[in-house]
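Left out: one protein chain. Kept in place: all the others.
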Amino acid sequence: MKVVLKDLTKIFPNMNKKIKEGVTAVDHFNFEIPDGKLVGLLGPSGCGKSTALNLICGLETPTEGRIFFGDTDVTDLPPENRGVGLVFQNYALYPHMTVRQNIMFPLENLKGDKKLSKEEMEERVQQAAKLVQIDNLMDRKPSEMSGGQQQRVAIARAVVKMPDVLLLDEPLSNLDARLRLQTREEIRRIQRETGITTVFVTHDQEEAMSISDLIVVMRSGKIHQIGKPQEVYDDPVNLFVATFLGTPAINVFEGEVKGEKLFISGAEVLDVKGARDGEVWIGIRPEGFIPEKNGPLTCHLNGVEVMGRDSSVVSTHPACSAVIRSIISTESDIDKNSETVSFSLKPFKVHLFDKETEERIRFEY
Amino acid sequence: MKKNNLKGWLYLLPALLFLISFMVYPLIDVLVYSAEEGYNSASQIFFGYGLYNYSYVLHDPYFLQALKNTFILVIITVPLSTGFALLISLALNSIQKLKDFFQTVFFLPYVTNTLAVGLVFMILFKKTPYSEGLVNLLIFWFGGQSVDFIDGPYWAKMFVLCFYTIWVVLPFKVLILTSALASVNKDYYNVAKLDATPRWRVFTRITLPMISPMIFYLVITGFIGAFKAYSDAVALFGTDLNSAGMNTIVGYVYDMLYGNSGGYPSYASAAALILFAIVLTITCINLMVSRDNVQY
Partner (left out) sequence: MELKKTDLEKVRKASATRTAIIRTLTYILLGTWAVMVLFPFYWMVLTSIKSYGSYNSEWIPKFYATQPTLENYYSAFTSVPLGKYILNTLIFTVVTTFLMIAVIVFAAFAFAKLEFKGRDLVFTGFLALMMIPNELVIITNFQTITNLGLRNTFTGLILPSVTSVFYIYLLKENFEQIPDSLYKAAKVDGTSDIKYLFKVMIPICRPTIVTVIILKVIECWNSYVWPRLITDNSAYFLVSNGIQEIRENGLGRENIPAMMAAVVVISVPLVILFLVFRKKIMAGVSRGGTKG
């Protein structure tokens, strides 16, 4: 089922009661989640992504705007009538119930013609447990399970009702690194197998990039960019999106465009056809550097970290406030003992942004 | 939202009903009672409002006796029971063997019926025509003179009352202090040991400051509890405390309200409010002292 958000806005009253003006957590959201897709809501903490999720599932009521599931307007429906499944960051399993009881709990609440017989319930619970591969742990209590297992139970509990929309709130952030990798594959698999439209919230861009069909990058309650992960990475609309996506992060330099040429600290580094003159932020992806004896961009070399397949060159440059990290193939030949290192740049890995508005400035290459 | 408002109040309703009828209303009413002069509970009429009830109570020799008894009881039992509880808790905390047994035994008085066990104390201390009582027997053994602790001289009666009060309040204090002591981080003691700190110094400089909030808590609640002493006295000396000369303020309130000398809710109210004022004052002083002295 597709989910459509129209002008969705949520304003919370200010904690400080003297200030009348509320805090806008979600600011005029407009987007459509296509049926059966996995969408990642991505943003730094406090950007309103969890509020957006709560609005979709009905735990919060919007100040403005409408929410549609398919063609039905669900804005005024209470959560239980929306047909959503929700998985929490801390799993929110009932500690006093066994796995079986936890998964069955939502089914016991069904009323009217949706009511299930005991056998039907058992079967559904069994199915859900199989799906997340915990059918051998049915009589354990949550406290007797690992974090990863608890997360599976939480997912089973959310999908057992066969919801139209599955919502996951930071589903991986309470897991350790190894489990996180494993569980995110698992979420991807479950989503594919069930075909449930799924929205998940995360602050970890790698997580979002790796499993989403679509990502929504947001900050301070506003959507900045929506797109397929690779598209957003390759073609960010502004400096925030560019810096938020990618590890290691994009390297940001101060520079200037003069006569369709790009200068960093006076050195001409790239042809930028179509860009107008003026001061700019220059974002260069780590993989956008090519080491070259007489390359136009010369940096002070701090060191080279060899990481097997490729190396990471760590350097500094007066025009860049942070340490510059560039990823190059191990075969390239760099003198580790040299004081400096010079690069030429791959034009499609270089993004220009307006110094004032931080909006993208496009150029031809 | 509106629905939720109603629901919230609905859940609260039973509690509110009980509290308003049996706490809030009485609280206002007791102030009114205390100001109604010449109230007669049979005819339910009174002359007017004023402070006469307070003045009557403050001049009533029974009240003054009760006031004196209560103050003596408080001054003796609060420091003694707190200090003794501290001693016992320290001892409990320093042993491993039999610790559980001792803790269980020491807590026993908390769960017993004060009135019932008070009777046992009475027969232990009482002198009857048939027997001198066990305590007097012990006094004989040590070469002393027998005393009737229940119907005898004032100091003897006061001694029994204090002793029984301490016996009754100790379990709570020991329990609180034992858990406070157990929660002090053992690292402090280990560090102190490495520095060769003598025992008394460890006690005064580490243990005492660390548990000082709990001690003050016990002193404050101890004062409040001791000022409200009543059933311990009844257990030892019977319901007619006035004639035994062992009445307490709370006992005076109840006697004014009901019983042989009862039927004067106005005097009772005035006495209760005087008690409340005393307790409030002492508690405030305690809080001020503790704010200056609690180390963290």
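Read from first to last, the chains carry the letters A and B; within each, the first residue is number 1.
Note that a residue touches a chain if its C-beta (ideal position, glycine included) is under 8 Å from a C-beta of that chain, and two chains touch if they have at least 3 such contacts.
Fair warning: this is a prediction, and the values are worked out from it, not measured in the lab.
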{"item": "Hidden partner chain, touching residue among B:25, B:49, B:155 or B:203", "value": "B:25"}
{"item": "Residue touching the undisplayed chain, where the options are B:11, B:49, B:154 or B:203", "value": "B:11"}
{"item": "Touching residues on subunit A - with respect to the absent chain", "value": "54, 57-59, 78-81, 84-86, 88-90, 92, 94-96, 105-106, 109-111, 157, 161"}
{"item": "Residues of subunit B in contact with the chain not shown", "value": "4-9, 11-12, 14-16, 18-19, 21-27, 29-30, 33, 41, 81, 87-88, 91-92, 94-95, 98, 102-117, 119-121, 123-124, 128, 130-134, 137, 165, 167-169, 172-173, 175-176, 179, 221-222, 224-226, 228, 230-231, 234, 238-239, 250, 253-254, 257-258, 265, 268-269, 272-273, 275-276, 279"}
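As a convention for this text, only the chains that are shown with their structure count from here on.
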{"item": "CA centroid of subunit A to CA centroid of subunit B, Å", "value": "62"}
